[in-house]
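Let me give you the structure first, and then I'll get to my questions.
Note that one protein chain of the assembly has been removed; the remaining protein chains are unaltered in position.
After this line comes chain A, so read on.
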Amino acid sequence: MNWLTSIQDPIIGKDLYSKYYYLWLIVIWHVVHFIISIWYCALRLAETVESYLISSGLLMWNKTIDTSRVQYLAIVLDSEEACRTSEVIKLLQCIERIGLRNICLYDREGVLKKSKDIIMEKFSRAKLFEEACTTATTLLDKEPFTLEFVSFSDGKEAIAQAANYIFTNYHKSRYQKDLPCTESHIDEALKATGYGQPYPDLMLIYGPSRCNLGFPAWRIRYTEMVHMGPLKSMKYGSLIKAIHRFTMVYQNYGK
């Protein structure tokens, strides 16, 4: 850099210095991100090996999972991932094999809702969550395997509808002085408008983004969220590991 700064014309010298400095920053940025990419590749390799060990029974986690801790599991899929119906079915088969019974499938665009019939066909014991409720089964029943299909319209729009429901009743009733609008009123309004599904204990997110993609906000207060990567890379071992980890978590609920 010394010869640059010694250039006779200070303006040209300074400009060249800036450009080289900027180039160096770009190089450093690429190097840092390359190192991080290598790190992530190594992590993926470790996960693959671990997953193989779990699937083959060499690691005994799948025999020690307390599935009763996962009363309700949410699977959040990026809409592109949701189009891969065969992989979604493979995922559900793994979950059924683990012993979990109540699954909520979410994707923003509602792709899974369109594939509902194809998915339901593959699980002879599966019922839709709404049907399971009306046939007086409870969530604690081992049979059947319940599936709920949810999209963005069941989230924020549902809250708006619940609010509309509360306000419409309030508007109609001239005798109420105080508006009945607390958390429990919204819970009741959600149930009344058909959105009173359970709160998931665990949420597994498949896709490139590590966010819940608009999953119904009212239901995720204490939901554990685990990002699982792309659906095409789904491994039985990773699933076991995520669920096993959840069963070991202690929640103090703010205490």
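Worth pointing out:
Heads up, the rule we're going with is that contacts are C-beta pairs under 8 Å (C-beta built on N, C-alpha and C of every residue); 3 or more make two chains touch, one makes a residue touch a chain; residues count from 1.
The rule we apply is simple: contacts and distances are computed from a predicted model.
Per UniProt, the protein behind the absent chain is "Alkyl transferase"; the candidates were "Exosome complex component CSL4", "Alkyl transferase", "Serine/threonine-protein phosphatase with EF-hands" or "Autophagy-related protein 9".
Note that of A:I75, A:L100, A:M228 or A:I243, the residue touching the chain absent from this view is A:M228.
Touching the omitted chain from chain A are residues 18, 21-22, 25-26, 28-30, 32-33, 35-37, 39-40, 43-44, 47, 78-80, 108-109, 152, 155-157, 159-160, 163-164, 166-168, 170-171, 179, 181-183, 186, 205, 207-215, 217-218, 220-230, 233, 238, 249, 251, 253-255.
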